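Of the protein chains in this complex, one is absent; all others appear in place.
Going in written order, the chains are labelled A and B, and every chain counts its residues from 1.
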Amino acid sequence: MEEPATEVDTTTDAIKALALRAGAKVAGVAAASAFNEYVPAGHRPTDFLPGCRSVVVMGAQGPSNAAWQSPNRRLMEITGYDFRENVSAMVVADHIETEHGFLAMPAPGLPTSGQHPPMSMMLSAVLAGLGTRSIAANIILNPTHGLLYYAAVLTTMELRPDHQLEDEVCPARSCVLLYEQEGRTPCMAVCPADDGGCIDATIEDGRITSSYFDRERCSTRAMNFGIRGHIKQVELLSNLADRDERRALLRSDDFRRNLASIGRYKESVAQCFECMRVCPVGRYERKLK
Amino acid sequence: MTGVDGQEAPAEPERGEVTGFHVVDPELYARHRDAVLALGNSHQRNINEFLPADRRGRAWSDAEIAQHLGLDVRDVTEIRVVAEHDQYGIEEYEASARFKDAAAASYRTRGVKGLYEGAPPPTRRAPD
Partner (left out) sequence: MTAVVTNRAGDELDPAEVKAGLVTTAKRRGASVVGIGDPALLDDQPAGMRPHDLLPQTRTMIVLGGAAPRAGEWHSPRAEVLETLGTADRIGVTASAIARQIEDDLGYYALAVPTGTDHGDQPFLRFSDAAVAAGVGSASLAGPALHPDHGFLYLAVILTSLPLEFDAPLATPACPAPECVERYAERGTTPCIEVCDIDDGGCLGGEIVDGLVIGRRYDAERCRDRVYHYWVPGYQKVLEAALDEPDPARRKMILYGSYFTRTMWSITYSNVSQGQCFECVKACPVGGDLRALK
């Protein structure tokens, strides 16, 4: 049954408010059809929920503000996630089904094919007007909060869609000035693709005109300990004929840390924040007493 | 519907993974690894949504790559996933740890200014 337009507005706002109460910092809605321009068949909302009309997107903080202050960067890397955006997604999905009677489900965002998730939460955030893609590892920056982590809910319910932000969050004014002076923004300076890093871009008239991101090198940093390191070590182990060498590897701190990270990987899947550390967007939001 | 390179898009929507356990032939992997990597999402060029459509790129799906290269999509998936892991050796993980130590220390002592001082860059240090 079609709902009157005014009810759609009210319902949309109520669902966004629920998402925020459930732990998200920001919430928006993308039309399911908006994805078609950007991703191939097989990765669109309707591929996962036939009849999907709306994608509710919620973003939450990663590391706490205090974690950013810690001189021990591993602390932030181990406790970087509290998954409030996923909790918010589950609450919203449950609410839509139980209270409104429409099909709803958290969008499948876990990698199922190597590094690839079935659906992009970053694109969802862009299309819901929650942020824009940045030079720094293509991270979606929210204009107020900077780095946020995103989850989404697919639903057959019609909601009022938001639209992509009109103004790019990146590059920030200070970054444009630094680029004009030094030829690099802070994130490009800390992690330059042409010198062992992951990031490159060009800026003209204050706008990104080209960008490059080496995802696999970034993965060695952002997933420093965990699945990928473990796979490398198992390969090494399987190639070692010498029992003492195998034992040394098995008993090494790195082997233990990789396995420990796998056990606690949910909290630790992001293990590099260096491009975000130097990013001015959202930095002042993180300053507390 | 057309695919990325103007060809007809694959008939079936791509699944994240078509089969459970498929091992790609190492020689097939070696032969097509670079081509698959170039078309995939490992090296992301100009994917910013603000870029005009004629400049904006996107990664190809495994099905699209398979159709383009004339390969079984399961082989493409395995070539891509193996190549993702194979791009950098285990030494890069150690280098990454040193990078992060240096970058965090640089910012703590000199802030953003520290990024623009000296050579070699202060955010990367050679192993001891």
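Going forward, a contact is a pair of C-beta atoms (placed from the backbone, for glycine too) under 8 Å apart; a residue touches a chain by one contact, two chains touch by 3 or more.
Since this is a predicted model, take the numbers as computed values, not measurements.
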Options A:Q61, A:T155 or A:T185, residue touching the unrepresented chain: A:T155
Contacting the left-out chain in the complete assembly, out of A:P108, A:P143 or A:G196: A:P108
Interface residues of subunit B (partner: the chain not displayed): 15-17, 20-26, 29, 77-78, 81-82, 84-86
Interface with the undisplayed chain - residues on subunit A: 1, 47-50, 90, 93-94, 97, 101-106, 108, 110-114, 118, 154-157, 226-227, 230-231, 234-235, 238-239, 262-263, 265-266, 269
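Rule of thumb we're sticking to: only the chains that are shown with their structure count from here on.
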Centroid spacing, where centroids are CA-atom means, of subunit A and subunit B in whole angstrom: 16
Complex contacts: residues of subunit B adjacent to subunit A: 1, 3-4, 9-10, 13-17, 41-51, 53, 55, 58, 60-64, 77, 80-81, 84-85, 87-90, 92-93, 95-97, 99-101, 103-104, 106-108, 112, 115-116, 121, 123-124
For the subunit A and subunit B complex, residues of the former touching the latter: 37-43, 47, 71, 73, 112-116, 118, 123, 126, 132-133, 138, 164, 168, 178, 182, 184, 186, 189-192, 195-197, 207-217, 219-221, 224, 228-229, 231-233, 236, 272, 274, 277-278
